[in-house]
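Quick one: the structure is below, and I'll ask about it shortly.
A single protein chain has been omitted from the complex, and every remaining protein chain is retained in its original position.
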Amino acid sequence: MISGGLLRWAPRLTLALLAGPVAAGLLGTLIPAFSNDAKGFRALLDWPGLWPALRLSLTTGLAATALSLGITLLLVASLWGTRVFALIQHLLAPLLSVPHAAAALGLAFLIAPSGWIARLLSPWATGWAHPPDLLILNDPYGLSLTLGLVAKEVPFLFLMALAALPQTDVARRLNVAQSLGAGRIAAFLVSVLPSLYSQLRLPVYAVLAYSMTAVEMAMILGPTRPATLSAQVVIWMADPMLQGQSTAAAGAMLQLAAVLAALLLWVGAERIARHALIRLAEAGLRAHLVDPALRGLAILTGSLTAGALILGLASLAVWSVAGLWQFPDALPESLTMRTWMRAAPDLIRTGALTLGIAATATGLSLALVLACLEAEHRHGLSPRAGALWVLYLPLLVPQVAFLPGLQAAALRSGAEGHWLAVAAAHLVFVLPYVFLSLAPAYRAWDNRISVAGLSLGASPARVFWRLRLPMLLRPVLTAAAVGLAVSVGQYLPTLLIGGGRVETLTTEAVALSSGGNRRLIGAYALLQMLLPALGFALALLLPALVFRHRRGMAVTS
Amino acid sequence: MTGTLTLQDLRIDQGTTPVVALDLSVAPGEVLTIMGPSGSGKSTALSAIMGTLAPAFRQQGRIILQGRDITTLPPHQRRVGLLFQDDVLFPHLSVGANLAFALPPAIKGRATRRARVEAALAQAELAGFADRDPATLSGGQRARVALMRTLLAQPCALLLDEPFSRLDAGLRAQIRGFVLSRIRDTGLAAILVTHDAEDAHAAGGRVITPLGAPVVL
Partner (left out) sequence: MLRRHFLLAAASLFALPAHAQTAWDNILEAARGQTVYWHAWGGDPKINDFIAYVGEQAQSRHGVKLEHVKLASTADAVARVLGERNAGTLTGGAVDLIWINGENFAAMKDQGLLFGPFAENLPNWTYVDVAGKPAVVTDFTLPTEGYESPWAMAQLVFEYDSSRLPQPPRTLEALKDWVLAHPGRFTYPQPPDYLGATFLKQVAYGTLADPSVMQAPLDEATYEQTMAPMWAWLDEVTPALWRAGKAYPQNEPALGQLLADAEIDIGFALNPGRASAEIAAGNLADSVRTFTFEGGTIGNASFVAIPFNAAHQAGAQVVANLLLDPEIQARAQDPAVLGFQTVLNLDALSPADRTRFDALELGIATLSPADLGPALLEPHGSWMVRISQDWIQRYGVAQ
């Protein structure tokens, strides 16, 4: 691959590729926010919706994070090692690839008063001849937004927990604690949680930052009087008046400050929780009685999360082939392929571009991540804690805070509006996920294979290409599928860096969602999901096919 | 291709604790045995000779093989073969491909390389096994493939890291005999690391601790 000397620089290059755009973008947003006597900040303070919007960002973000983490830990604590756990694992894992916009759109139709649940129950159970006047969607407290965020973040945290569990020696610790008389939950809390959480911390921070700043989910599920701060920032960005731009920049800075404040708040809560845990451990927490109830709760919340997403997506699929579908019919009066036929040329063109961008961003990310991990291995580099933070930087800094600045830079350089520029912007978000997905498997690879190869006279490069890469085919393809899914789901980077001229399935789906045409939204959202799903299917089937005669390569976990 | 392996004042410290101190030569065809309980630095010595010592260790002295100073050479250029506790066959390659991987690039031509692989398999009484999945072989068969793979790479010296400890008693003597006779046939300088007195006895050479003290069996 790259010669030894260059390889040594790969980690530094990668970190620069992540930190550079974020820093430059932040600077590019900071300047307009403070220019003209901080006019933007004054306009921001004059906006009557400011405090409610800020409060909404904080409450929905914190609530969604706490709930997602709670459900994840509950699942692991009470079900790890059981058959139900394996089942939930199989249900949740593919849902990671569902783009936020598609998840939100599906959920919106599911829970609306005229939505699928109401239609399935009406009129026979509810007596509703027409939809009840209930404020479920876009509720002022952001409850449906929180629900949507939880449904989308639980799969992420759950998979991060799965990746961290092997390093926490969970089985032995649970056994020891339980043999000392603790109940299952108590054993988990006292013996596993501390080391598990230390590895989950950064993913949790990323979830908090994302939940507070999600744009497309907030636009679809969130309140509108006012919208959350980040959604409002995007509305300002599109304001035709000059002052809208500086207000947006000021709002973005405030959003960044809010995220930092929320992170501090969270860290404080972590401290308190740790002390409480120590107290509980000292008090000899047993708590056998809560186990059955919590186990039931875990199964309920786990299947609710997966079920909400799956049903929502199914409803989109039905809409995409629906003829007239009036309330309270549970299914459309007629089915038609008209939506698909009419949209086919657009879908194919947009789908191809989406795939091209995703493949480019993922391919580059994969090459960089492999170079980093191989450099780490060959030169015995051990990543500093700071490096991990840089890796998480694009996931922690709100997109609305640094993408506008990045867009301005892209405009000046003339790169804006080109699909390659969009792919480069996607790289910033794809790379961390590819790294997080691949690193555990890469580092866990049996190093004796490498020593054996070297002792047979094979160069490090030959060991990499002939031994390591083929043996890691499955995790490499899985990481690629994760990267693909992340890229396909990107909304704001595509919109801003693409200058509206780079149309992907996601920008189209969100643009269409403003038009409310559920049939077309359904078609786009389905395709938006299908691309990553194909990636994951390939990651599953290809290694199975290639190594069908190699029992030693079968999945063991 | 055979030659003497010389450890010239080889000292390895972990922090301030010396773990390896060896100053000796191993002649072609000789099997030197390093014995000691686990954690005593046996494997550390092998890592140093292989060139895969972890950075936490500090190494002094020189390693000379066949008159070449290999102390600072990267592992793949040292021509030191290694047999592990486990066979460490590459699970994604067939038995034949495992062996072919070890063949030096200087051996050219598909037919020639294939013939060398077949010949090695025949020597190990595994003729016709080239296309087999290594996972379908028995423990003894795998151990023999691993040895043949190491020898096909034409090493100048051989390191054995407790290669018999995972085998059951019946198989153990048989494989040990096979390996040791191959070493004598090829005239390689070999170092065996073990905690098993029977292995050391069978090796028939000097027996020392990682710090160079002689061991009386």
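For reference, chains read A and B in written order, and residue numbers begin at 1 within each chain.
What we mean here is this: contacts are C-beta pairs under 8 Å (C-beta built on N, C-alpha and C of every residue); 3 or more make two chains touch, one makes a residue touch a chain.
All of these numbers come straight from a predicted model, not from anything done at the bench.
*Asks:* Out of all the chains shown, which come into contact with the hidden one?
*Replies:* A
*Asks:* Hey, which of A:S114, A:Q178 or A:S303 is the one touching the hidden chain?
*Replies:* In the complete complex, the chain left out is touched by residue A:S114.
*Asks:* Who touches the missing chain here, A:A480, A:V510 or A:L531?
*Replies:* A:V510
*Asks:* Taking the full complex into account, find the residue in A:P52, A:P194, A:P470 or A:G552 that is in contact with the omitted chain.
*Replies:* Once the missing chain is taken into account, the touching residue is A:P52.
*Asks:* May I ask you to list the residues on subunit A that touch the chain which is not drawn?
*Replies:* Touching the chain left out of view, subunit A contributes residues 48-49, 52, 112-114, 130-131, 133-135, 137-140, 223-226, 237-242, 244-245, 323-324, 326-327, 334, 336, 338, 342-343, 346, 407-408, 411-412, 416-417, 499-501, 503, 508, 510-512, 514-520.
Everything that follows uses one rule, which is that only the chains that are shown with their structure count from here on.
*Asks:* In the complex, go through subunit B and note every residue touching subunit A.
*Replies:* 50-52, 54-55, 74-77, 79-82, 84, 86, 88-92, 101-102, 104, 133-136, 149-150, 152-155, 159
*Asks:* What does subunit A use to touch subunit B in their complex?
*Replies:* Touching subunit B: residues 380, 446, 448-449, 451-460, 463, 466-467, 470-471, 547, 549-553 of subunit A.
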